[in-house]
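Here the complex is missing a single protein chain, while all its other protein chains stay put.
The letters A and B name the chains in turn, as written, and every chain counts its residues from 1.
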Amino acid sequence: MNPLVLWFHKLGSPPTFYRLAGRLLPWCYGLALVLGAVALYGGLVLAPSDYQQGDAFRIIFIHVPCAWMSLFVYAFMAVNGFIALVWRIKLSETLAMAAAPVGAAFTFVCLVTGSLWGKPMWGTWWTWDARLTSELVLLFLYLGVIGLHQAIEDRRQAARAAAFLALVGIVNLPIVHFSVTWWNTLHQGSTVRLFGPSLIDARMLWPLLTMALATKFWFAGSLLSRARVDLLELEGGKDWVRQVALAADAAPAPPPEASA
Amino acid sequence: MVTGMSIPDPIDAPPLLEARGLTFLRNEEPIFGPLDFALRPGEVVLMEGDNGAGKTTLLKVLSGLLEPGAGEVRLRGEPLTLARLSHQVALLGHLLGLKLELSALENLRFAIGLGGLRAGITPHQALKSVGLEGYEDVAVRQLSAGQKKRVALARLLLVPAALWLLDEPYANLDREGIELVNRLLELHARRGGAALITSHGAYAYTSGTPRRIRLRAPGQPAQELAA
Partner (left out) sequence: MSYGSTAGACRALLARDLRLVWRRRGDALNPALFAIMVVALFPFALGPEPQVLQRIAAGTVLVALLLAGLLSLDALFRSDLEDGSLEQLVLSPHPLALLLACKIAVHWLTTALPLLVCAPLLGELLNLPPALRPVLLASLGLSTPLLSLIGAVCVALTVGMRRSGMLLALLVLPLYVPVLIFAAGACNAAQNGLAFTAPLLWLGAGLALSLVLAPLACAAALKISLT
């Protein structure tokens, strides 16, 4: 069999994933912190003041990457949910469910930072325009997925039901993204474009993009550590989990690689 | 697609129901160990096991309601999917599937609308043969547990199905009722159907020598008992 396919297949096995995730974790968090620090330095210190908003605009370096992540994580959750429903792959179920709280957190931070930004800029903590409303709906969708997942006893059935709900709610994603073009909104339109020039100064753009990368690594780290814990819980009775637990007991330092 | 019920299948036809290496997992724990057996037309198999051994779960897996954790179920040689059931399987579960606010007759008419009607019998005749003549228009809510069971048995008489999966068919019935169930099973077997019934010990099927399979703890294959 093709070695790449074989490796992919092995990756789906919980003990292999557990080990691999454990090795990647510190790198993910480390990169997230380093990139985040660089981005914040670039954004808070190096970037010039906005000609209109003065220094208040600097919250953009938290707000926008969190907004991007709130959508990205939902898409990640939906894709894994789809794989879990169609091919019943256990790892996809775990990844989808582990992503939900992280996505919800990003959405929450986006809404809060947006609110803090809105007060000086628009004079109000909140307005019911299309972008904000659809982002709030996104938060409720996340909470619904998490709630449904908690409410069902059988863990695998819970993951499948919550994944199904996530897929039903995916219609909200294009609504959030295009809300600023489809409706008249108080929220500004898109300034950072994937194709074509962005309407933002280069000295503000690079910290923004660096922070976006940092949040991606943060997401990866958070996801991997949650997924590891979820897998231990899911596979509770199995041998490899027992070995991990024994290894953790034996060595007070971080456990050596499990031989399972 | 059901073959003629009064003609037994040729010997080399695939068995009506076959389970290969069948297990079911709940929260990653196996409920019953790997199961292998086959059911041919005309056979009645009694599945024994203590309470909690997984008999009801097994019936649900065999009917297609639950997906097996490992192994497979085959119906006439084809892998079992809900889409393929088509008039072949009748499941009588612990919950009888009767609407309490409707009368016995209304319940039976609905079942016929959903699953079809066997030739040569009407709902009235079916109710008469299960001993409920005169109770046709009584709301099921007002019937006793045994009478409710008899309405469900009448449904078995009316709706055509080659394979009967009956969960504790003798529960709630008096001696007459037990004999009724046995008569129905005999009739079904004679017509070329097959049945798998579960019981938690004191079974009462007295006709012929049914095969008995005992479900044991997970990990231990089921034990086929000598007749």
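In this section, contacts are C-beta pairs under 8 Å (C-beta built on N, C-alpha and C of every residue); 3 or more make two chains touch, one makes a residue touch a chain.
All values derive from a computational prediction rather than experimental measurement.
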Residue of B:14, B:30 or B:64 touching the missing chain in the full complex
B:64
Full-complex touch with the removed chain, picking from A:13, A:124 or A:157, is A:157
Taking the entire complex into account, which one of A:47, A:66 or A:141 touches the absent chain?
A:141
Decide which residue listed in B:100, B:145, B:171 or B:187 touches the omitted chain of the complex.
B:100
Extract the touching residues of subunit A with respect to the undisplayed chain.
85, 133, 137-138, 140-141, 143-144, 147-148, 151-152, 157, 160-161, 164-165, 168-169, 172, 175
Please give every residue of subunit B in contact with the chain that is not shown.
63-67, 82, 85-87, 89, 91, 93-102, 106, 109-119, 160
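Methods note: only the chains that are shown with their structure count from here on.
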For subunit A versus subunit B, what separation do you get between their C-alpha means, in angstrom?
49
If you look only at subunit A, which of its residues touch subunit B in the complex?
153-156, 234-238
In the complex, subunit B residues that touch subunit A
26-29
